[in-house]
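With one protein chain removed, the remaining protein chains of the complex are shown where they sit.
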Amino acid sequence: MEEVRIGVYVCWCGSNIAKMVDVEEVSREVEKLPGVVIAKDYKYMCSDPGQDLIIQDIKKHNLNRVVVSACSPRIHELTFRKALENAGLNQYMFEMANIREHVSWVHTDRAEATKKAKTLVAGAINRVKWHESLDKRHVDIDPATLIIGGGISGISAALEIANAGKQVYLVEKADKIGGYVAKLDLTFPHMYSGKDMIQPKIDKVMNHEKIEVFLNSMIDEVFGYVGNFEATVKAKDEKEIKFGNVIVATGLKPFDPSGIDNYQYGKLPDIITSLELEEMFINGQVTKKDGTIPKNIALIHCVGSRNTNYHEYCSRTCCMSALKYANQLRSALPESNIFNIYADIRAFGKGCEEFYTNTSKKNVMFLMYDQQNDLPKIKKAGTGDNCDMIIEMNEKLSGEAIEVPADMVVLMVGMKAHENAKEIAHAVGISMCGNEFYIERHPKLDPVATTTDGVYIVGTCQSPKDIPDSVTQANAAAARVLATINVAHMEVEVTTAVVNEDVCCGCQTCINVCPYTAISYDEEKNVSVVNEILCKGCGTCGSACPTGAIRSRHFTDEQILSQIEGLMSMQLQI
Amino acid sequence: MQGKNQTALCLCPTQNGYTDWVDLNEIANYASEKLQIKTIWFSNDLPLLNAEIIAEKIKQSNAVQIILAGDKPGFFKPLFSRAMRVVGLDPKNVKLVSFSEYGAVNRYHTGLAKALVACAFYNVPFDVAAKQPAKNVNPETLVIGGGIAGIQASLEIADGNQKVYLVERTGTIGGHMAMFDKTFPTLDCAACILTPKMVEIGQHPNIDLMTYCEVIDVSGEPGDYTVKIRQKARRVNLATCIGCGICSEKCPPNVPSEFDTGTGLRKSIYIPFPQAVPNKYLIDADSCTYVKNGKCGVCVKVCPVKDCINLDEKDHEVELKVGNIVVATGFQTFDAKKIERYGYGIYDNVVTSLEFERLVNAAGPTGGNITIRTTDKKGNKIFKGDSEVPKSYAIIHCIGSRDENHHKYCSRVCCMYSLKLAHLVKEKLPDAEVYEYYIDMRAFGKGYEEFYNRINSEGIHIIRGRTAKVLDKKGKLIVRSEDIEADKLIEQEVDMVILAVGLEPREDAKHIAEILGLSSDNEGWFKEYNYANDPVGTYNGGITIAGVCQGPKDIPDTVAQASAAAARVLQSIILGNVGAGLNTISPDVIIEKAKKLSTL
Amino acid sequence: MEFEPTIVSFLCNWCSYTGADLAGTSRMKYAHNVRVIRVMCSGRVEPTFVFKAFREGADGVLICGCHPGDCHYHEGNYKCLRRYHLIKKYLDQMGIEQDRLRLAWISASEGKQFAELADEMTETIKSLGPCKVKNVMETLT
Partner (left out) sequence: MNNRVDPNFKNELYKLGNKESWNDCFHCGNCTAVCSLTEENIVFPRKAIRYMQMGLKDKLAQSAEPWLCYYCGDCTETCPRDANPGEIMMALRRWQTVKYEWTGLAGLFYKSFTSLIVALILVAIAILTIGFMKDFNHEAIMHFGHSLEFWLIICVFSIILVPNIIRMFYFTVIKAKVKAPIGSYIAAFLSLFGHMFTQIKTFKCDKQTTRWLIHFLVVMGYLGLLVITVFLDWFGTENQSIINLGYITGGLVFVFTFILMISRLSKNRELNKYSHSTDWFFIIWLFLMGLTAFLVRLFIDIDLLTNNFWLYMIHLMVITQWGLLLVPFGKWTHFLYRSFAVSFINLKKASLS
């Protein structure tokens, strides 16, 4: 084996790390460790000059291993790997020690934090000694794309890709595409027609030669990896499809307000959700259940949103929808009294604040309530009240406990993740956050990609959003897909399992534990064989193997065991 | 299908009082003569409050379909739907033609408005009728603006194996995002997530980065644009500068640093900030002693690289040929001096949020220490790391936003960044008191509400009530606001006031719009092709917009939009499609096509 | 000086490591005794790793994976769970208190839970005192 020559780089991250960790001491101490040729600290390792520093050192000191001790590898592992490549070193000869998220940001004792940082770096140094060169595999990208969900996001992404001449499979659970937007009469803030907007798109998708639409269909399980996925579309007739990328656009489920006692949904007749009101507008008929026209109409915002008992998050669109309804009601029922019972008006989009201003000129009464601690109470009105219902609430802007007359109450229900969200997440291998919305690769700089290569999330399945924002995301994902298709091939991780056939005894334990059926049994040789394309590198087989014949590349026993040693040895030195 | 005799047209004049609006009489004439629509109403003449009367009118006209056309006719739709219902007709046959949806906003667009009415009449989607034939598109793309939007769009296109020219006005890419300390709601540092992208831009084989450049002229047509670019004299050779910084050390003048929004000083020969890309020096001609007086030249003497600095370099022009242009010119912050009551520019310790952002930034002039503003010997008002530390802070939301006297719109990011700044103060100075004054708390994005709740529990005073004035009382600042929820007036004494300034179109946005032939809305933001359906396209084929230049938005929305713009560009290159391009297609052509495709 | 234990923890890359990162980005403060090793899946954690940690002087070992049903690799965390019970029994036989090993589910959004878990675990180990395995082994050899 060649001589191990490690370069260690400790990042200040401005003051983010340097404030709580004595980075200079860390770099001084670890430089003494065996194998370490050079150790340095620098203000921003990830910056251009920081990366240059590594590249120069690799060349100058003939380094063959690099450890960077900085932030989470989830953020910058790829950045530094690229730097290694640029310096002509195999990118896997690299290890990161996370001394920001796991040290400087979470600890308060500078001495202890510094000590911990040192042990983490020592662990990384020990581990990197066992790293081996791995070559990324180039895979060809299948130019077809699978899109799950036929709402506005799915449709927009489909058209964007298909219009560039690439094949799209669009799988929709319902019997028609269009989703919730197709059920909208008008859109905010300009009161454009929802139908005119989406219908041409629906028509285009249904008749597009490059788009195959599967209605009443579901995806069971997606096999493969970026560029080479395959799945079975489950419908009346099953169909096998192959594709290179997946866009998940499963959309939303409206919040069910029947769980909120104060609102009496389902118990009093004329308490409806915003969706039911939308339908009334489409039918041109806003009436109570008894067919008469309501005189007093109250719209309650934030139903199920911004309340830790239901959903803590803001559903982003309800405020503006409620203003839209106020305008529609004013138009359809000019004599009615309209009350918007809100928490904060979130009119943040382009043209939305202006829409809010104009709405307040239309004789709409705005009343503010506390959406977290003090929900309005709806009760049946008594005789002589001259209305059907009474809403009791504490109005925050006046500080008064008031009563609001109502003949119809519209609950502006928030958005939840789709009921199939979990299933789909499993089928395509992406993660969900606590409230079942999918997690993007990076909340700011990569809002449509996921941690699984080749799988993108767009629209309300990522978090609540309005039409323009959904369409934008859909197009953004399309850009990614088009770019990969255009390049036609890409590099994939090779951190898969391999079997050492000399040691394998053919017990087939690994085959039972593999979740991807990536391991098969070669009867002739009496050994297990890993299909590296199907293997996703979880390592479960490696830990189950009784003989140690299976190695998880880049997570080998030697690597982890010596990392443990490193972690503990430093501990004793101090 | 409905014939011409069964269609009634109702024209809705503008409600905004524009005198220069689309000529509705001409449209009425066109509809009755060319489309032979017999029943034409004007919404002003109808008794709009009464669905029954309108129902009666519909009955008399024998119409089974109604086209509502004009300025946001959607506001009348529910009334007409109800009237249709009263007549016993299907409310779905009320069609909307909203002129502004496709950019017909003044009398020059009357032709376009006619085409829109015709498409509705012939029952052909406008986008279908207005579609232009495919053509050869130059695969090279120009991206204007090197902020996060421009960076993202460039990377997406370049990753798709296409050539990109990224033109940036200043000496480095990074834009406003590079100036921020942390980003909401996850609080990861802006530099940590942005600089890798900047580095990638600098290294990408498909990206030609042109900093310190300005686009001065664009000619040609969609798919084949010729762009003239002025390369401003950098006076330092990009290829040979090694970024050692000796020149800067010896350079005599100290001037306010733009990157630090004037909170700190820089030299005449400088790098905007340590992580700048390209990480090379440049000379600011306005302050350079040599450029001004012809004397000095110290930098040339100390520079270790031969002929790297050329103090006599002149601006020159470059010409590029591109097929698509992505406009990502960004924004500027509202000038808080315009509202004198808040005392910005009068009291030293009234600062803007952007200044404060530099103040808390570890890479800023104070090394991340929050201090009061001081005056140095030369009279520069700057911040120094070792000055006194303010103990109490007021953060005032909506400065210049949501205000009929300034900008009517909401700037979308201020609520969240204000909460973030409050958190940063509390993190650095746990004993500090922070007061936030807001109107409505707009925490709408993913994880934002959770962030708000968290900040709320950190002991920060969040007060509903817009501050009206800041006064000075013996060196302390008095912030006068109503605490609406507590029902009282408060005069809070604080050491520092942070003004959450809104976003506004750049000063030169109008100029850029002229060069590119883009439309702008009333506020000066670039107009997108279609609000909901196509938020990145413009009326000029081959030109897309991304980021805040289209309207205020936060980083994730900007990034998504930039990627969307890139999708459009890639699609156009692959397919030779340059978008509908209303500015390059005549309304008559659209009408003819609609007639042909008509299902009537 | 108060006893400061060392706890070696194995975190799966998809949920738990992200959750621990979230604790960091949210600036939640927790005990400094936890040292993290990243594995792709909790299913990768071999008994050897645990024993090695104790052998090298760790006072506690923490394994974190995705919540049941949420495993990025479908069921790696179940495999881990089975192994966990086995390791516990074995620890007992070796004279190591069972409480020194703990398995917990931390999702990507549970930064707070991770911080609390780290504190809790530290307290537990503190009450158990230093693990003697290493010394014993060294005297034996």
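Each chain gets a letter, A, B and C, in the order it is written, and its residues are counted from 1.
In this section, a contact is a pair of C-beta atoms (placed from the backbone, for glycine too) under 8 Å apart; a residue touches a chain by one contact, two chains touch by 3 or more.
Here the structure is a predicted model, which means the values were calculated and not measured.
In the entire assembly, the chain absent from the figure touches the shown chains A, B.
Of the listed positions A:A111, A:A235, A:I402 or A:V487, the one in contact with the omitted chain in the full complex is A:I402. Residue B:G465 is the one among B:G465, B:P505 or B:G541 that touches the chain not shown. Within the complete assembly, residues 341, 398, 402-405, 439-440, 464-469, 480-484, 487-491 of subunit B touch the chain that is not shown. Residues 337, 339, 345, 356-357, 360-361, 363-368, 395, 397-398, 400-405 of subunit A touch the missing chain (whole complex, contact as defined above).
Quick note on the criterion: only the chains that are shown with their structure count from here on.
Between the chain pairs A-C and A-B, more C-beta pairs are in contact across A-B.
Between subunit A and subunit C the centroid-to-centroid distance comes to 27 Å (mean Cα coordinates, whole Å). Residue positions of subunit C with contacts to 2 or more other chains are 25, 27. By the touch rule above, subunit A contacts subunit B in their complex via residues 13-16, 18, 43-44, 46-49, 51, 71, 75-76, 79, 86, 160, 163-165, 185-187, 190-193, 195-197, 199-201, 203, 281-286, 306, 308, 312-314, 316, 327-329, 331-332, 334-335, 344-354, 357, 396-397, 399, 437, 442-448, 462-463, 467-469, 471-480, 482-483, 486-487. Every residue of subunit C that touches subunit A in the complex is listed here, in rising order: 4, 6, 8, 13-15, 17-18, 20-21, 23-25, 27-30, 32, 35-41, 43-46, 48-49, 52-53, 56-58, 69-70, 72-76, 79, 83, 107-110, 115.
Contact residues of subunit B toward subunit A in the complex are 48-51, 72-79, 81-85, 91-92, 94-96, 98, 100-101, 125, 127-128, 148, 152, 156-157, 159-162, 183, 185-186, 188-189, 191-199, 202-203, 243, 274-275, 277, 279, 361-363, 367-368, 401-402, 404, 408-410, 412, 440-450, 453, 464, 484-485, 487, 521, 525, 530-536, 550-552, 555-557, 559-564, 566-568, 570-571, 574-575, 577.
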